[in-house]
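Incomplete set of chains, arranged as in the complex.
Letters A and B mark the chains as written, and numbering starts fresh at 1 in each.
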Amino acid sequence: MSVITLPPIRQLDAESAGVGFFLCTQKDVRPGRNGEFIAVTLQDASGRIAAKVFDGVDRMRGEFEAGEFVKVRARGNLYNDRLQLIIENIRRVHPEQDRKEGFREEDCVLSSARPVDEMWQELSELIASVGDGYIRQLLERVICANEKQLRVWPAAQTLHHAYRAGFLEHVLQIARVVSWLAEGYGANRDLLVAGALLHDIGKLQELDYGVATSYSREGRLIGHITLGAQLVREAASAVDGFPPPLLTEIEHLVLSHHGCLEFGSPVAPMTVEAFVLSFADDLDAKINMVRQAIRDDNGDGEFTAYHNRLERVLWKGR
Amino acid sequence: MSVITLPPIRQLDAESAGVGFFLCTQKDVRPGRNGEFIAVTLQDASGRIAAKVFDGVDRMRGEFEAGEFVKVRARGNLYNDRLQLIIENIRRVHPEQDRKEGFREEDCVLSSARPVDEMWQELSELIASVGDGYIRQLLERVICANEKQLRVWPAAQTLHHAYRAGFLEHVLQIARVVSWLAEGYGANRDLLVAGALLHDIGKLQELDYGVATSYSREGRLIGHITLGAQLVREAASAVDGFPPPLLTEIEHLVLSHHGCLEFGSPVAPMTVEAFVLSFADDLDAKINMVRQAIRDDNGDGEFTAYHNRLERVLWKGR
C-alpha cells in the first residue's frame, strides 16, 4: 500500500490524511469521556497544530516524548471550528531509517517563510554595497565568522521572529527599511546598514538554539546588547586601521538600539542614525508580532484576543 | 548713496553690512556699561539672529515694538564667538512705501527650506497616485477646501516643524516614508497616504497662525486629534457612497497616530497601517527636533546642551 504524504501544516484541511514528520513540542495524557487520550502539539517549518490520540493510547503512550521528532499517520478534523489532527499512529523518528523516507530536521522546525539561501545571497550583496571600506571589512569579518549560526538563528526566544532563520529575516528587513530612511533623511547609509546587521549580533551568544531556544549564562548575566558591542569592538580591532571614532559610532548604534534605558539600552540614541535604527528595529518587531497574533488567532470575531505584550486587541481586518 | 542689501540671516557673517527687512520677535531695553542698550531678536525666512542697538537708544526706542516687521541698517559682529548684528538704524515697516523696496511679509517669517509651490505640486501628484477612488476623492475634497491654510501652516507651535509651511513639509515627508514602508511590509499604501495627509489636519483648527502661532479655543478644549477625525467624517459624508468601514479605518489612523493613550490618542494602533503611521510620525518629528537642536546649538563642544524635550544631549558629529 503506497503512503500518502501529509501537506505542510499551513496547508492542512479537514480532508487531509496521510503520513508526515514533525517536531512534537507538547505531550499530555488526559482523562476523557471514554478513558484517557493523548493531546500533543506538532510543529513543522510552516506552523503549529494540535493533535489527539484517542485509540491505542496505551500502545502509543511510550513511543514518543515532547521534544522529539515524530513520524505520524493522521487525518484532519474540525472541532469547535478549529482544525486539529486525529492521530492513528505516532512514534519517535529513527533518523537513519527515516531520512530515506524524506525526514529532515529543518523541515520539522518552525522557520522563516523566506528560503535561507535567498536571504544569504541578499546579505552578501548588501555588504558588498557598503561604500566605506572599513565598515565593509568589519561586516565581512563578523558575517563570515558566524555564518553557520546566522543561517539558522531565531531573532528571539518568544517575542518576535522566534523561528529558524528569524534573525536573518529580521536584520535584512531592517536593512531594507533603514536604507530607505537614510535616503529620506540624508542619513549615513553605510553606518545604518552596519547598525541593521550588527545591532542584535550579541544574540548569537545570548541564546542557545537547537530544537528549542533558551538563554545562555552570558546571555542572562551580560545581555545581548553588551555582548554585541564587545563582539563589534573585537572584530574592529582585527581590521587594520579601523578609525576609533567610527567604531564609537557603531558601538553607539548597537548600545542604543532599544531606544531608551527602560528597555535595556545603557545609552539613549544621540545621533540621527541611532534614532532611525531604533525606530526601524521597534517597528519591525511590532509588525511581526501583530501579523503573528492575527495569523494565530482562531476566534470568530473581527478582533484578536487581548495581546499581553502589546496590551491591546488587534483588528483582523474587514 | 546706493543701498546695500543684507543677505538672508543664515548667510550673514562678521563682514556683512547693509539694510534688510525682518520680523522683530523680542525687544528689551537693558542697562549696560555705558548706559542703556536695546537687545532685539530678528527673524527672516532662513533663521533667527540676536541684534543690539548701542547708539541712538533714546531716538530708536519708540520706533518699533516686538511683533512688528522692521527695516534695519546693521553690520555683523562677533561676540563670544557668536555672530550678532550691531544696529545702526531701525524702524517699523511702512508696508506701502517699503514694498517698493522689496519688503514681503513671507520673506521675514521663519519658513520651510522647501519652496511651497514645489511642495504643492508634490502633494497634487501624490493624491493623483492614490488608486482607491473613494480615498482619492476624500483627499481632493479636504485639500482643496483648505489650500490657503495648507500653504502656510506650521506643524506645531514650538516642538517641530514650527515654521511657515512646516505642516506641508511634515506630511509630505511622512507620505514618502509610509509609501516605502507600505511596500516593505505589504501594507495598504492608499490608506497610509490618506493617514499621512490627514493625521494632523485638525491642526488647521487647533492653531491660529499669523505672524506668530497660538492655540484656538477649540484647539485647547477639543484638540487636533478629535477635530481632525470630525473633519474627516464630515468630508467623507460629502463623497457619494463612501464605504463606512473604510471611513472607520481612516478615522482609526487619525485617532491613533500619537501611538498611545498617554500622548493623547484616545485609542492605540490596532492595525499594521496604524502602527506604521504612528512610527513614521514620531520619527519625522524626532529627526526634525534633533536636526534643529544641532543647528541651533552654539556651544563649542561635540554635544549640544541638554535637550529638555528629548531628555538627553545630542552628538553634533565628528
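Assume a residue touches a chain if its C-beta (ideal position, glycine included) is under 8 Å from a C-beta of that chain, and two chains touch if they have at least 3 such contacts.
Remember, predicted model here, so these are calculated numbers, not experimental data.
Every protein chain here shares one sequence; 2 sit in place, and the complete assembly counts 6 copies in total.
Everything that follows uses one rule, which is that only the chains that are shown with their structure count from here on.
Matching CA atoms, the turn from chain A to chain B amounts to 180°, rounded to the nearest 5. Within the complex, the chain B residues that touch chain A are 173, 176-177, 180-181, 184-185, 245, 249, 252, 268, 270-272, 275-276, 279, 282-283, 286-287, 290-291, 303, 311-315, 317-318.
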